[in-house]
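Handing you a structure now.
One protein chain omitted, others in place.
For chain A:
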Amino acid sequence: MNGIPIALENLHSRSLSSSFASNAITVAVAQICLKAGCNGARTSVLHALADIAGRYIQALARSAAEAANARGRTNSNLLDITRAIEDLCSNSGFRFASDPMRPLLKSAVLKEIAAFVRSADEIPFARPMRRKEAEKVRVLMSFAQVGKEPPLRQVPRWLPCFPELWEKGKRKALVDSGLEGFGSDPVQNPDPKRRLVVVNRELPVVRARVKFRIGLGKDTRKSKK
């Protein structure tokens, strides 16, 4: 933003970066230009101005967030935003900008914005924008809270409970694969009649036999001869 050249080819790559936000801000910028008195604008002009508007908001936000973080806060306040607006207006200048002891709440940029709000007519956005609903966070109860014992020994009681269909699904998966009982402790669960079930597995594609030799590529059989 501070004198950084923006090559137009970066602005023309809208096919890759076009998003709902960029399209929405293009509409807002078009409304502002119409209100300013323009009869029309080239497409590239609209897209460039929309991109710059998005970058301006992000630069404001980043500057305000950094000002808040530098003072040990996570939430930004009016002073941070005022400082950020003054930073971005430093190129064009504002009243009392040279006074380092100027009070921020009496900043000239705030007065200019207040005058703009009083004088400019409202231009509501073309269409109402649907707000994303807050994701409902499921609170899972732990084994200790519910009063159940975990089904596996290595699972601690402070972990959330397993889903209700977990046991059923696990048993079904073991039965289907023919590995029911496989992996159980033979000392605690001795099963003399247990037989290893060989599952006939066929490869879908016929593959060549793989040969490899161990020993850094040297044929030790020849040396023995």
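Some notes on this structure:
Operating definition for what follows: contacts are C-beta pairs under 8 Å (C-beta built on N, C-alpha and C of every residue); 3 or more make two chains touch, one makes a residue touch a chain; residues count from 1.
In this text, contacts and distances are computed from a predicted model.
Missing chain, UniProt protein name, picked from "Alkyl transferase", "Transcription initiation factor TFIID subunit 10", "Multifunctional pyrimidine synthesis protein CAD" or "Integrator complex subunit 9": "Transcription initiation factor TFIID subunit 10".
Checked against the full complex, the one of A:38, A:140 or A:155 touching the unshown chain is A:38. Residues of chain A in touch with the missing chain: 1-9, 11, 21, 24-25, 28-29, 31-33, 35-42, 44-45, 48-49, 52-54, 56-62, 64-65, 74-78, 81, 85, 88, 91-92, 105-106, 109-110, 112-114, 116-117, 120, 122-125, 129-132.
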